[in-house]
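Worksheet: one structure, shown below.
A single protein chain has been omitted from the complex, and every remaining protein chain is retained in its original position.
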Amino acid sequence: MLSGEFHTTYAGDMGIFETRRARRLLAVFIVAVFAVPFVATSYWLDVANRAAIAVIAATGLNILTGFTGQISLGNAAFLAVGAYTTAFLANHGVPFIVAGPASGAVAALAGMVFGIPSLRLKGLYLAMATLAAHFIVEFTISHWEQVTGGVAGISIPSPELFGYAFTDDRRLFFLTVPTCVALLYFARNLFRTRVGKAFIAIRDQDISAEVMGVQVFRYKLLSFAVSSFYIGVAGSLLAYQARIITPENFPLSVAIDFLGMIIIGGLGSVLGSILGAIFLTLLPEVLRLATSALAGSFPQLVQLFSPLKVGVFGLTIVLFLVFEPDGLADLWRRIRNWFRLYPFSY
Amino acid sequence: MRLIRSALLVLCAAASVQAQQEIKVGGIFDLTGITSDVGKPYAQGVRDAVAWTNENGGINGKKIRLVDVDTGYKIPEAVAAYKRMVGDEKVILLNGWATGDTEALKGQVTQDKVPYLSASFSGHLTDATKTPYNFFVGPSYSDGLRAWLRWVKDDWKDKSRNPKVAFLYGDNPYGKSPIEAGRRFCKEHGIDLVDEEILPGSFQDATSQLLNMKQKGADYAYVNVTTTWVSIVLKDAKKLGLATRFGSNPYGFGEPLPQVAKEAAEGVTGIMVDVPFGENVPGMKRLMDFHQKNHPGDTHDTFYVRGWTYVLVWTEALKRADKAGKLTGEGVKAALETFKDYDLGGLTEPVTYTTTDHRATTKVDIYQVRNGKLTKLKQYEMERRPEWLGL
Partner (left out) sequence: MELLLQLVINGLVVGCIYSLVALGFVIIYKSSGILNFAQGEFLLFGAYVFLAIVSQANVPTVPALLLTFAFATFLGLALERVVLRPLIGEPIISVIMVTLGLSSILRAIVQGIWGTDTRPVPSVFSLEPIQLGPLPVARGYLYSAASVAVLLVALTLFFKYSRPGIAMRATAASQQVALSMGISVRHIFALSWSIAAVVSAAGGILLATMRGGVDGSLAILGLKVLPVVIVGGLDSVGGAILGGLLVGVLENLAGGYLDPVFGGGVKEVAPFVALVLILMIRPYGLFGKVRIERV
């Protein structure tokens, strides 16, 4: 029987899981997730890995944009920094256990550099500065051929951990999903700490936060660093999963996709990042299934798939912003509460 | 309700087709990207030729099913499509498109033993010891550029100095593919390569590049992008009043060029791998019949013919592999490597593959636009030099 919550201690109120039941349900859910590789086909595992990577990146972006209120259009660039760091390290024989975090660290550094304008810039102007960062990084990766392989791209050897090689998507699943779970746990915890609360204070009113003793610039930079670290790790996993990366893996549309994920999922919500990322990763796949099922009778659909994908993406974002501005996370909360308080759900 | 019923019928029909014995072949095309100008007719050629093959006996009675996808000229899209086709659909071979994704996947196809017939004529895919599963139907981009440079040398009448040549190429693997080969050829043959200009993937004007080229005084320029972008370069050159003589590659030159670039295309030379659509050669008859029967109102071009030649080559390979009882990726590769001067009825030059050399042919036809029509100038046969293999 579901019921409302009643907390008797502050510790209970601040807990990561609201009830013991929630903890148990989550454990069951995680076990279920790890059963996926044994039933899914190789292509759907590819989709699952991409979804896990997207969840990491969306969580990172949500830390910066949703929780700290800093708009960044440069995520695809940080993703590229992470991916190319991994490509470089892996091709020099550095194992995943080092290359993954190192890619996050390099991306964090890049994030801090491009976060410096946030000292003086806000809102739209910051969006512009990070957009410029995107184009500058894109230019660099397509022209620094010695390191990045230029437009032809660079290939990456399979990661290994304790002698176990993650050669295909089935095996990689056991790398991406645990990394994703660990990073999600960290993110959930972050907002119970002083740092996380400082981020939220800056988002709500930066001048007031400063008056109250939050060192705004320091925390803004820190937020850029943490966020880019997440995106960098996502980039690293992406490099391992794609096996070959080119500048085309990181177009501006990727940054817009990530923003779309946190908008659809819900700004300032870890759960929202998960839901949004999974939703937007599955959307084109579902569309593809639908079009290919009909393509037999309407061959011109193959050609319409690309505009359809773009259009449905845009339409989803617009509809969510107009009708459900708090995203899937809020929708989920409302549905859950309705069931929890049933039949007295008014 | 009617809708649901018809949808069910379609599904049932699809299921019953599935039940027959069929051979799955993957198609990776560009229908919406920066090369879709030539990618669409090519894809249509492939689809039509598959339909024609199925109507005419299939592969020793087995039907072919083409599983195709539009990647929009994006390497990551193509890599994802490849995973889906080889992993889930279990296709026996792939009919690919772009240089970028073909070169990106060359290691993967070798590992998975999937023959990859790509529309990319990249010279990097000819060395069968390094890329044993990559094939294409025609002379390589590099041999094309070499032949064009040889034509420049023949065309150049002023013996007091060497001809000055510039390369304009796209900032992608396709654009850059033959450039190194071209540089070396110029050095060996007394042609002064005075300038190289890089063109972005899509652009509104090429004025700054052309002004630079003008500064260097190039007499000839080779434009290595697809038709739409070649025509922008040609028009801008005309607007700037340049006297440079332009040439273009097998995807920049074709019937659409004079149609799009109009008077700016006059006198431009280019490499034709396949004959123009409707050319009077024996192999054209089945194309014309299919065209008359299914879409008599459409216009087609050499890129459409190219799609056909690819299917004619790999269906022949499938037939040979099937006869040998080895209808697998490895078997098809082995069958392709038995091709010796395989004649396509004049649609393109006869095709030869060996276990060490995947250069289908080294004969290159140079055409020129005269009064808005494509006119054949000359055929060059390039040597099969060992050091040119894989370059």
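All chains are identified by letter, namely A and B, in their written order; residue positions are counted from 1 within each chain.
Just so we're on the same page, a residue touches a chain if its C-beta (ideal position, glycine included) is under 8 Å from a C-beta of that chain, and two chains touch if they have at least 3 such contacts.
Keep in mind that what you see is a predicted model, and the values were worked out from it rather than measured.
Considering the full assembly, A:128 is the residue among A:128, A:216, A:282 or A:331 that touches the omitted chain. Here the missing chain is touched by one residue of A:59, A:75, A:103 or A:142, and it is A:142. When the missing chain is restored to the complex, the residue among A:147, A:308 or A:331 that touches it is A:308. The hidden chain makes contact, of the residues B:198, B:281 or B:334, with B:198. In the full complex, chain A touches the omitted chain through residues 65, 69, 71, 117, 120-121, 123-125, 127-129, 131-133, 135-136, 138-139, 142-143, 205, 207-208, 211, 252, 256, 259-260, 263, 267, 303-304, 306-308, 310-318, 321-322, 325.
Although one chain is not drawn, its touching partners on chain B can still be listed: residues 31-34, 36-37, 40, 171, 195-200, 202-205, 207-209, 211-212, 215, 228, 231-232, 235, 238-241, 260, 262-264.
Assume only the chains that are shown with their structure count from here on.
Put simply, the C-alpha centre of chain A and that of chain B have 39 angstrom between them.
Chain A makes touch with chain B in their complex at residues 41-44, 46, 142, 151-153, 155, 169, 242-244, 246, 248-249, 293-294, 296-297, 299, 302-303, 305-307.
Taken together, the chain B residues at the contact with chain A in this complex read 10-11, 13-14, 31-32, 40, 47, 68-70, 72, 74-76, 79-80, 83-84, 87-88, 100, 103-105, 107-108, 171-173, 176.
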